[in-house]
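Okay, structure first, notes after.
Missing here: one protein chain of the complex. Every other protein chain is in place.
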């Protein structure tokens, strides 16, 4: 009620250059066919951003449909158990559809409407972006096709059903490793052929300009709220702000509005089975700059520039790149990096479940794992703000399997 | 942010008599062993209700942990498609754990803490109350056992996993029909034996006094918010307010704070395969007063007073009784009744998914089905407020099965 | 008149320096015909016969008596069968105490008045409804009273002093002291605790005190019989039926044997 609109800052701060570059990263490395549509999109985005009625409708939907502002929750029981810094959770898990992704699809969905597009497409890894896209497509009565790697369809089955129930078509992608990057390739192929009628809703702060900027702006509500809530609830800003990084949308959403404050910003990458081998998805910690999916950024690639297969237990982090602005902030020294392995993420998942009664998404569990580790070495009057980017319901099968329980058997019988 | 506490009314209005009777309904029809514990509970409840620090902590958790206030969303696309009254949704689906049930478990959980109990038990049908109980038990570090019919464990498998991941033990109940009423019987049996150390968190406005009152008071935030939000967003109150009825907690939560206004109040019962036969759960429409689970209320029973087996596609409505206060309001003419069949609920589920991008719980879909039917005969400047008591994620398997899709196959493969 | 009959039962036992054996079986379990024979067997040893009225949702009962209700209802037992069985026992044992025991909804569905009338006609002496506590018993007790039926009350370990007084004031026939915090068929509590409770109840009320819930062995029965006016055996007798399912004569023989053993444990002449 009486939700305070003033916490939302409509100015575009730290904008990229005209070509969409954040320092040397970003840009518009796209096929010629897409350059026209991208220019059209850019113009439409900037015009809509200045349009008060567009912004009012976006905020109205974020509040009345998505459920913003999401709470800021002091995880007292967890913090006490760790005995170090206070861990504060930004509860994006409480948004409609269960992850931050919807902040962005509401924005892009409205923009698609404004541009008169009748069809949207999306790529998805964890399925959260696909669900969020299918959701706004249903609401705005647009046709919706979602590309999803077959491996991801398996690990995030409930999200596949959800998309179908929302009226979207989920198109399995078999090429490559059947995960997020392959889905992105397929979506780009679709868009190249359909760009005149179709709006491509990219799910993270990656892709050719203006996507990284646009998606960041749509997610900035996370950090803007969190900043205001911290001041209101605790009378101060946190010492550290942390988020997991797949493409980086929940990270930029939280961190961008805090970057001008004296706060340590930390991005947590997926270390999979460990950073030593190839079974991880830590693009910044273990990769180097390269060009993929329309932008120049940190990538996991071999010596020849071939993109590597990645591994993470969490489908949403299983991507060999990262948003270009994160790469720029990292190189500029404004962003610290950390990582969590599959096992550490699972442990954090259990720990939060048992101490706070919250089942986090496996993606978010990576940020939590790093926060818990960091908190242990800090004092109880310090504060770590963690983006709880999504809820773990979509990960039940994965987690039960790991914890050695056969899901179906548990359902059928055991005490 | 700046959430307005003033919308919450702390006065207990329309209280039952000292014995917990709402007119001729309600009361304390409990085994002698429980009469002492019930008296202790009643005293603790009243004392806590007057305790400002208790209430402040309850509201703080409702806001920062549960995500209250939940939005009020005008389902414009659905309303337009129907072409009648405007349908307004109270978004309890956006609460932590995904249904209104948590409003109550936060309250009872805090009370259990205050009473020094180290263990909680609960019965559950849809699993939502079980999850909500397991959740607060985890947060408050209490041991938790949840009784659940084996049939319900099958249809709401994801909720079984969730409870287990939260550290609760789910105890399958095989007696009777393996649904909610049998789980309640088992929980009562447990409590009779353990009442000195254990708090029984009942999940709806039923059971012996003080449960129906207590649970209503904990859920009244729903209607109190909705009332204030209606006035703020639409400048008026709705013409009709509607909710589905299993035991009646989401209905009382919404309707109680609106009962002194000039608003039609409608409770929607589960008509299953139709009210003609025995395959439904419409206790008021098709039952008669009787005594079960500690209170006198409308029941589905045979001529001899034996409780009948019920049927509803939604586990949360599959219960042969109803909260006594609803029975009293119905007999007093303050509550209208309607019903929806399994098929109508499924259709409403699809309709909301396709027009608004929201997957409602199958329970809530019953209220929606009735609202859609009623709306069609009303004018576009009339308004129906519907309690969207929960989200449909827990029902994916059921729905996919009905819609003729094999869930596993869809996950593995199809486009 | 029936008020006298329960009283005489206890007086008779007192005269024999022993506790009364109160035996429970669910009416119609495993079916009305066999049930009749079982009740007659029980009636040979028991001073007071508790006839359980089967109910679909016996929340105060453990697995054994739950199963008895299920068997009885599955066999089609109706309330007129229950009353018929009651009458049959009454005819066989004119001097025995008979108590109908069950859940509120069965009586409520008939109407309290009609229920009491039928119970009286069937020869019952009293009624014990598990889920009608004194607070809710106004109408019900009135109906019982009108038909000269005792309203038996439970007192539990969790009952406060006030509640014990309330029970003492509103009960008639006897007080049923629940020997454990839990459901029927669970493990009995410590004998010394029970004794303390029963002694204090004796101070509060002039009514006989019977002790039940969880008494399964002859030893337990004997130790309780040493201070209680009556000992209630329920699940233990009911279990004979499940154990010998499908073999009526074995069932009857087993029940007979265990009833006799329990009757012997009541301690003829041994009571102080």
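As written, the chains take the letters A, B and C, and residue 1 is the first residue of each chain.
Basically, a residue touches a chain if its C-beta (ideal position, glycine included) is under 8 Å from a C-beta of that chain, and two chains touch if they have at least 3 such contacts.
Keep in mind the model is a prediction, meaning the values are calculated, not measured.
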item	value
Among shown chains, those touching the left-out chain	A
Residue of A:7, A:44, A:166 or A:195 touching the missing chain in the full complex	A:195
Identified contact with the non-displayed chain, of A:27, A:98 or A:178	A:27
Touching residues (missing chain, whole complex) on chain A	19, 27-37, 39, 175-176, 181-182, 184-185, 188-189, 192-196, 289-294, 296, 299, 301, 303-307
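FYI, only the chains that are shown with their structure count from here on.
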item	value
Chain at maximum distance from chain B, centres defined as averaged CA atoms	C
CA centroid of chain A to CA centroid of chain C, Å	66
Separation of mean Cα positions, chain B and chain A [Å, integer]	33
